[in-house]
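For this view, one protein chain was removed and the others were kept in their places.
By letter and in written order, the chains are A, B and C; residue numbering begins at 1 in each of them.
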Amino acid sequence: MGSSFGHLFRLSSWGESHGGGVGVVVDGCPPRIPLSAADIQADLDRRRPGQSEVTTPRKESDTAEILSGVFEGLTLGTPIAVLVRNEDARPEAYSEMAGKFRPSHADYTYQAKYGIRNWQGGGRSSARETIGRVAAAAIAKKVIAAQFAPTLEILPYVESIGDFSASVDPASVTREMIESNIVRTGDPAAVEPMVDLIKRTRSDGNSIGGVVACVVRNVPVGLGAPVFDRLEADLAKGMLSLPATKGFEIGSGFAGTRMTGRDHNDAFRMEGGRVRTTTNRSGGVQGGISNGEDLFFRVAFKPTATIMTSQETVSTDYEDTELKGRGRHDACVLPRAVPMVEAMAALVLVDHMLRQRALCGGLSPETQE
Amino acid sequence: MGSSFGHLFRLSSWGESHGGGVGVVVDGCPPRIPLSAADIQADLDRRRPGQSEVTTPRKESDTAEILSGVFEGLTLGTPIAVLVRNEDARPEAYSEMAGKFRPSHADYTYQAKYGIRNWQGGGRSSARETIGRVAAAAIAKKVIAAQFAPTLEILPYVESIGDFSASVDPASVTREMIESNIVRTGDPAAVEPMVDLIKRTRSDGNSIGGVVACVVRNVPVGLGAPVFDRLEADLAKGMLSLPATKGFEIGSGFAGTRMTGRDHNDAFRMEGGRVRTTTNRSGGVQGGISNGEDLFFRVAFKPTATIMTSQETVSTDYEDTELKGRGRHDACVLPRAVPMVEAMAALVLVDHMLRQRALCGGLSPETQE
Amino acid sequence: MGSSFGHLFRLSSWGESHGGGVGVVVDGCPPRIPLSAADIQADLDRRRPGQSEVTTPRKESDTAEILSGVFEGLTLGTPIAVLVRNEDARPEAYSEMAGKFRPSHADYTYQAKYGIRNWQGGGRSSARETIGRVAAAAIAKKVIAAQFAPTLEILPYVESIGDFSASVDPASVTREMIESNIVRTGDPAAVEPMVDLIKRTRSDGNSIGGVVACVVRNVPVGLGAPVFDRLEADLAKGMLSLPATKGFEIGSGFAGTRMTGRDHNDAFRMEGGRVRTTTNRSGGVQGGISNGEDLFFRVAFKPTATIMTSQETVSTDYEDTELKGRGRHDACVLPRAVPMVEAMAALVLVDHMLRQRALCGGLSPETQE
Partner (left out) sequence: MGSSFGHLFRLSSWGESHGGGVGVVVDGCPPRIPLSAADIQADLDRRRPGQSEVTTPRKESDTAEILSGVFEGLTLGTPIAVLVRNEDARPEAYSEMAGKFRPSHADYTYQAKYGIRNWQGGGRSSARETIGRVAAAAIAKKVIAAQFAPTLEILPYVESIGDFSASVDPASVTREMIESNIVRTGDPAAVEPMVDLIKRTRSDGNSIGGVVACVVRNVPVGLGAPVFDRLEADLAKGMLSLPATKGFEIGSGFAGTRMTGRDHNDAFRMEGGRVRTTTNRSGGVQGGISNGEDLFFRVAFKPTATIMTSQETVSTDYEDTELKGRGRHDACVLPRAVPMVEAMAALVLVDHMLRQRALCGGLSPETQE
């Protein structure tokens, strides 16, 4: 319960920060998709700790092993299991946490819910859990490219860190622009200020939040299943299921609530034989179904809960106490959040592509060019 | 697929704006809960069109009939079917829409996805579909009160309409304050300006959006199922599955991304024998699990797509054309969105209460007073 | 929970024997399938009580109303709700059952499970509940014919009643042979003895069981989802979910356990460009997946529990007592079980067809002729 996602392309994630490892089982991947461990590794490397000077120094190679579901380089149509062993686990760094609840962490709620918790590095609540998602999404992206939308691009980028906002045009940002810098923003001028801000925050023993924006290009028309499984509803769920997220908005979002319908509506017009909209305040979704315009959404990430300052808290004996952060943590999760947002978007999209194929025999003819 | 919600308290919604009616089947309701049609009717009346001068004049009594699952005033533990007939359907008002796609509506995407659509009043994409949700949620609230959290209160209210923001203290707002005015805001001083704004917008043939905020009090500790079915993830999905929604944020939300961890973290302290937080930037959820503080979240609603102005659009023959809105519509959905937000919150909560009882034998002992 | 069936073509059944009616919601039906109430009515009439001298005299027209999901004669791709009102309800006939548990009925177990039961006519445990299944299956058969397998035929027939076995050749039996007689057997010579046996049993105030065999012809290759959702596993579940069933076997079944592999194996050979088997002890399924041969399975139905004889039982005050059957019942459910078996087979097949289309883009090329 709770660790599975998707109705047709269904992943079951497992694992804790400290223990035998983390991994995922993907059930529902179509057969005959070319897949190798290297396909998965590339995305895991983008998520990996220790990848740059602005991420946590925990040393994990995060090497993926495909245990099943692939034969002679092709998927079999049967479950694909992926295993990543934990390596640089230092449970001793967490010994104080065994007896105290870290503020704004999951320690207390896990203890209250389950009556037990793995206090080593956050256990299941660690962002290390997202390895399974990223691995599954690497497979999802292969399926999308091979069978549904070869030109589809999922491009999340860091839009702001704390008060500092980058200036990025969603219509023209490229993967190269995003991946060429260690904060993964799409604005070259923002890189240095953002890196500085993260470093300053970290030396101060503090942490900081930010916003990831995401544009998805060349989205097929017709994805999304009204009424509960609207495309934006499933995206919202996927994004809010990521650690440290506090908000999601699509298209005009909260700002759009201050507009009138006359200004907000996206007029239709024919263009190149296809139905297009002149503006995209809908963010690519109308009535819960993709309309072929770019998906555009934003995800709010709170400042990392672990800070190197003494904070008031409560012990596991339920007495007031104090706690100072230890362990290796990101002062700002945003750069590593980018592949996580990408993963959840890919997982939502592939599931709705398979659902559309089941229901209607294939993607909408509107998608054909 | 797509018209069911919930894992244990599972509703299947059906129905179009014009046709035999709308309704819902609830499977998974515990037995021996007192339930009558009147319990459901009360909430349907709050959602009903034509209830006040700021809502659409469509005349629907929205009378609920319970068809099954209740015997001698008590639920049986078997599926509860609720039927509401359509009455004031005027398909002729939509005849022009048969041949044109209304901008920022679901007309085009439904046509593109399914290759067919009921063009009368939006069909399945009509807000009329939310009747099933509100009916199911009325049952959910009875279950919550009878078996899980008798003092739990779900209090959504209109926080802003367009540029105008009410001033409401989530900690002290009451249902009486909200339900005593036709816009359903919690700020008496905001009522007149909000009513005026809606009326002015309507006479202008225009529409306007806004934000519903929601506080949930006396929430049991331990609700939410990491990692994908975090409480905030399921709330986000529920809210974004409502018509016209564009955003969701919980606790500090997007504003929290501009804070540092030192300012953002919620310190723990013991109070009255229970673990409490001194602030509530988490919005009542940590690690995807409720921590016993008030849930607090906000939902963005876009301006109604139907406006009484000529707009550029495309015909079903895929030619450029123009269309002017007709039919009976809300110029602002916010007042009627309040019971919808309440419904989705109740549905998410009851499902996680049943899940918690399945997994752990009952609610967390932390919840006991 | 428990009243839904299917993963993609998903029905939610509701209703009790006495009350507002019975019905079903089908979510996941593809769009643009021609569908009218008459399509559903035809199958409901085959399931209906009072249809012949060998069925219960309860008078129900079982008139189906389609409430949603169909527009101008075509399915919309959105949920289809079907309602059948109860008419000839006589709760007074059951008043004694209010205080006593009928032997081998569901009265005691419903009471023990839920702490409440609708004692009128068995409530939810009544075979009247199968109306929803039959209605949903009528839709399923339209989908199969329109999109997947136009020549597929599901042909269940009564193979035996009590000790008397009909002589039917599954390879040549036709719907006409089965539907031309009121017991629905495929052997003209068996009709009179079977009718006599049922009448004699009924005049004796007794009841009798039997076996329904089912052959499905022109089944596409490749249906079934190993490992848990094997085609035979889902068929077994579907059949054992019917009231009064006690057994299921496919292909060689229990008799096959007494054979050796040398005699039991189905040799492959090429025939007409397709892979065929020379025998069909597999019953059309190998490794959980259809192989293109006829599906053949058998379902055991116990004698009706209601008999007009005094029996020892227990009161709802938990004291020993006696009870004599009343109400209107079938002395033998077999003739009316035939459309129920057909319904569950159609529901299992359509779901796996949609699943196969989702996973592999369409049916197996092996199926093409």
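Of note:
Quick note on the criterion: contacts are C-beta pairs under 8 Å (C-beta built on N, C-alpha and C of every residue); 3 or more make two chains touch, one makes a residue touch a chain.
Just so you know, these numbers come straight off a predicted model, no measurement behind them.
When the full complex is taken into account, the listed residue touching the unshown chain is C:K302, out of C:R32, C:K199 or C:K302.
Within the whole complex, the absent chain has one touching residue among C:F9, C:F71, C:Y157 or C:F248, and that is C:F248.
Which of C:Q120, C:S160 or C:T185 touches the hidden chain is settled by the complete complex: it is C:S160. Although one chain is not drawn, the whole complex shows that of A:I40, A:V54, A:I80 or A:I154 it is A:I80 that touches it. The residue from C:S95, C:S203 or C:T278 that touches the chain not shown here is C:T278.
Residues touching the missing chain, restricted to chain B, are 7-8, 28, 30-31, 77-78, 147, 226, 354-355, 357-362 (touch as defined at the top). By the touch rule set out above, chain C reaches the unshown chain at residues 1-5, 7, 13, 101, 103-110, 112-115, 124-125, 129, 160, 162-163, 201, 206-211, 221-230, 232-241, 243, 245-254, 256-262, 264-270, 273, 275, 277-278, 281-283, 285-292, 298, 300-307, 309, 311-314, 318-320, 355-356, 358-360, 364-366. On the side of chain A, touch with the chain left out of the figure occurs at residues 1-4, 8, 10, 12-16, 19-23, 25, 27-28, 31-32, 65-69, 71, 74-81, 83, 113-118, 123-124.
FYI, only the chains that are shown with their structure count from here on.
Between chain A and chain B, the centres computed from C-alpha atoms are 26 Å apart. Note on chain placement: the centre of chain B and the centre of chain C lie 39 Å apart, centres being C-alpha means.
Of all residues in chain B, those that touch two or more other chains are 1-4, 13, 113-115, 124.
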